[in-house]
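Take this structure, written in structure tokens, and hold onto it; I'll ask about it next.
Only a single protein chain was left out; the remaining protein chains are all shown in position.
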Amino acid sequence: MAFLVRQTLVYAIPLMIVALAGVFAERSGIINLALEGMMIFGAFIGVVCMNVMVSLGWFDAVKASGNMWTMQLYLLLAMAVSALAGCIFSLLLAFAAINLKADQTIGGTALNMLAPAIVLFLVRIVAKQNNLLLASGDSATWFMIKKSMWGFDKSYKFGFLGDAFLNKVYLTTYFCILLFIVMSVILYKTRFGLRLRSCGENPQASASLGINVFRMRYAGVMISGSLAGLGGCVFAVTTANASANGDVAGFGFLALAVMIFGNWKPLPIAGGALLFGLFKCIAASYNTLDINGDGTYMLASIGLDSNFYRMLPYLITLIVLACTSKSSRAPKAEGIPYDPGKR
Amino acid sequence: MENQQTKNPEYVIEMIHITKEFPGIIANDDITLQLKKGEIHALLGENGAGKSTLMSVLFGLYQPEKGEIRKNGQVVKISSPNDATALNIGMVHQHFKLIDVFTVLDNIILGAEDTRAGFLSRKAAREKVKALSDRYGLKVDLDAKVEDITVGMQQRVEILKMLYRDNDILIFDEPTAVLTPQEIDELMQIMKNLAAEGKSILFISHKLNEIMEVSDRITVLRKGKYIGTVNTADTDKQALSNMMVGRPVQLVVEKEEAHPGEVVLDVEHFTVPSRLHHRNAVNDISFQVREGEIVCIAGIDGNGQTDFIYGLTGLEKVSGGRALICGQDVTHLSVKKRGKNLSHIPEDRHKHGLVLDFTLEQNMVLERFIEPEFQHGCFIRFNAIRAYTEKLIEQFDVRSGQGPVTRVRAMSGGNQQKAIVARELDRDKKLIIAVQPTRGLDVGAIENIHRMLVEQRDAGKAVLLVSLELEEVMSLSDRILVMYEGEIVGELNPKETNVQELGLYMTGAKRQNRQEGSDHHE
Partner (left out) sequence: MIIMNKEPFFQRDGVRTLMASLISILIGMLSGVIVIVIVGLTNDSISTGGIWDGIRMVFLGVFNKGRDAATGALTFGFNPAFMGNMLFRAMPLILTGLSVAVAYKTGLFNIGAPGQYLAGTCATLFLALSIPTSSIPAWMVWLIAFLGGMLAGALWGCIPGLLKSLLNINEVIACIMTNWLAACLVTWFFDMSSLKNVLEGTKTGYIYKTSTVIHDVIVDGVRTVAGANVPEGATVLATRGGVATSRMGLDTVFRGSQVNGGIVIAILLAVLFYIIMEKTTLGYQLKACGSNRYAAKYAGIQDRRNIVLSMAMAGAMAGTAGSLYALSGNTEFFWTTYQSLPAVGFTGIAVALLAVNNPIGVIFSGIFMSYLNINGQQLTNLTAYNEYITDVIIAVIVYLSAFSLIIKTWLGRKAKKRKAAGVSADRKGEVRG
């Protein structure tokens, strides 16, 4: 059970933060279909950043000192670099959509093609294979927060809560939850957030009140890119074993679905992300999942094919979208280029 | 002389010799406008006279090619709405600039937010707005979402937005177009209050009654040119009207007595659900239209006329009752099957009437491309379409850059409408539904379309007209049905009624009980 909670969070967190990334772009009026591409790019830069740290000998120094908490600092640094990379990458979308009034769906699709292409091209040249890994072994566990780091030995019984939330967890989870809350508050409680949201609904009105729609939309897309890039890094560390291969397993698109499912609002998005995380978790590990702790693998014993569980997240998405399509309400001006001449 | 005038501190805002060009058109040609402190100054002109452009220049949305703007005698440069706001100029736009999903309070503070430690301080803003709304009698519900409140309240929100920013020059761009007569009265009172408190008001309108009632002085524009400025007390409606259109307005449509024949359209207990709320948009209405008459549905916008026409033409589902056209029950037929006896000039020519990215000839056969005349074994007969389009262009005087192959998007609004009217009238159907067929057109085009509709009537067609313009209703129709909140509240003969009575019906102040066989008491 603790495993289920932990693992669900691992899948849910990138979905949640990337869905919020989508919210910032779309609430400013720009459809961001490129979440997937931005994640891929962020993941790649994050892994490159960690590789650089390894080559600088930082990791070895940590191992020697034995203070694994320092690793968490490096992780945060990698996340920051990823966010920056995502932000820069998103400028391509912003430029096309805002300055050139391009078709945002096509622009986003282009970025979704560009990111894996560039990443794979570079990875192949650097790593001579299609996957950029950290230098040694099970690298991702370096970043894991374990019992031992809290000063307990292995035999110590943590209890359910401790097992679920303190052992074998990632700092990224808590950092992202905090970030999610902070960004949501910014969206709803600050002047910036109010103005950003107005640009996604009625940019002509915003402009008439002296709000610079271009700047707001740039801000929306860049924040979106940063969050998506960061989400990509989180994905790479927590689910892809700190590797980059130009793929984030469709998480960007799932995040898009979560965003629509959550009606472009943070709280339902958090709920939706948890739901999807749960299904993703079940799909990945249904046959070793001991839900009530009685030693039997309940889902495996039902005898459904693994392919069925793999399909579940997508199937559920479609069903949920079908059920909520009536009440779903996208920002009114999303996808429409802002033209100051038109009133 | 002008210099003496412009130095006069009596004027809070002066726009001197403003010229603003757009590609192919001079929207403002050397226009001068001077606004005194505390006055209500009306800006009068037809659609396209350049009123809105001039106000947009003042509000910083457009930059003029020539001329200057002065505030209290000082030359100022207004290059964005921010500059205008800094000069305490505020504007209520014709189409409200409101965010539908925001609350009233958020809409008022947007763009002029006070913050504490980075966070919005809504509490202080609420106090300030409350004080303002009490002072000027502007009742609003601060926590309601804009999409849930009435148009009248939305307008009060717009006014509060200006007051919240301490604006003292207030521009109202056609503020009464969407209001009920009661709301218009309220607005007039509010404007007088504001002027009495020392605010200066620019009031754009083409409705003479309102202008005569509320304004102190009037500036008239015509086709982008300055015609003159007069004191309201020294003029009358006829004189203003002459200044506005440059010739006496012909309010009467020349037509013979109607000779109604067989029933063409028979509507019984027709009910259409609303897409916006749980009530019915159209509730249990019944009436008939006969051949050789023009029946007009009058009413204020949003009282179910649009929904009724959607239901009648098959664009929306009907939840009760039925409609017969030429004796055939069409209530649940497809749009295509209804087209057998019905042609429809739609309310929104860009949304329903035309495919803007198609050429003129493609649009001319929008409903008819499937007819044998225009296709053979699923292959389009391009020559037939070209010839047909050229015929219609000739017959209805539709003007466009490249004839049949012009992209409709590139045509003027008037010619787009003419194209639709040509297409629909040439289909030669028994019932013609015309929804606001003259909206946004100039006087000449309006006369033209009115004449054509009368011709159709005289040719034995049944014409169902939906109009918001009282003049059109009174002059064109043979019978008037007034719609209010989804019901027909009165049937009037235009010869025996007047605009005042019509207004009472349209606002729900008066109603007939049209239920047959029952006594009618209010």
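By written order: A and B. Residues from 1 in each chain.
What we mean here is this: a residue touches a chain if its C-beta (ideal position, glycine included) is under 8 Å from a C-beta of that chain, and two chains touch if they have at least 3 such contacts.
As the structure is a prediction and not an experimental result, all values here were calculated from the model.
**Q** Give the labels of the shown chains that the missing chain contacts, considering the complete complex.
**A** Looking at the entire complex, the absent chain's contacts are A, B.
**Q** Just to verify: which one of A:1, A:117 or A:267 makes contact with the chain not shown?
**A** A:117
**Q** Of the listed residues B:38, B:152, B:320 or B:403, which contacts the missing chain in the full complex?
**A** B:403
**Q** Just one of A:54, A:102 or A:274 touches the chain that is missing; which is it?
**A** Among A:54, A:102 or A:274, only A:102 touches the chain that is not shown.
**Q** Thinking of the whole complex, not just what is shown, which of B:212, B:230 or B:380 touches the missing chain?
**A** Going through B:212, B:230 or B:380 one by one, B:380 is the residue touching the chain not shown.
**Q** Touching the hidden chain in the full complex, which residues of subunit B are there? Just list them.
**A** 21, 23-24, 313, 315, 334-339, 344, 346, 351-358, 362, 366-367, 369-370, 375, 378-380, 393, 399-403
**Q** Spell out, residue by residue, where the missing chain touches subunit A.
**A** Residues 33, 92, 96, 100-107, 109-111, 113-114, 116-118, 120-122, 124-125, 247, 249-250, 253, 256-257, 260, 305, 307-308, 310-311, 314-315, 317-318, 321-322, 325-326 of subunit A touch the chain that is not shown.
Basically, only the chains that are shown with their structure count from here on.
**Q** Let me have the rounded angstrom distance from the C-alpha centre of subunit A over to the C-alpha centre of subunit B, please.
**A** Their C-alpha centroids are separated by 47 Å.
**Q** Given the complex with subunit B, which residues does subunit A contribute to the contact?
**A** Against subunit B, subunit A makes touches at 189-191, 194-195, 197-198, 201-202, 204-211, 329, 332, 340, 343.
**Q** Name, in rising order, each residue of subunit B that touches subunit A in their complex.
**A** Per the touch definition, subunit B meets subunit A at residues 56, 59, 61, 80-82, 85, 91, 93, 95-102, 106, 109-113, 115, 118-120, 161.
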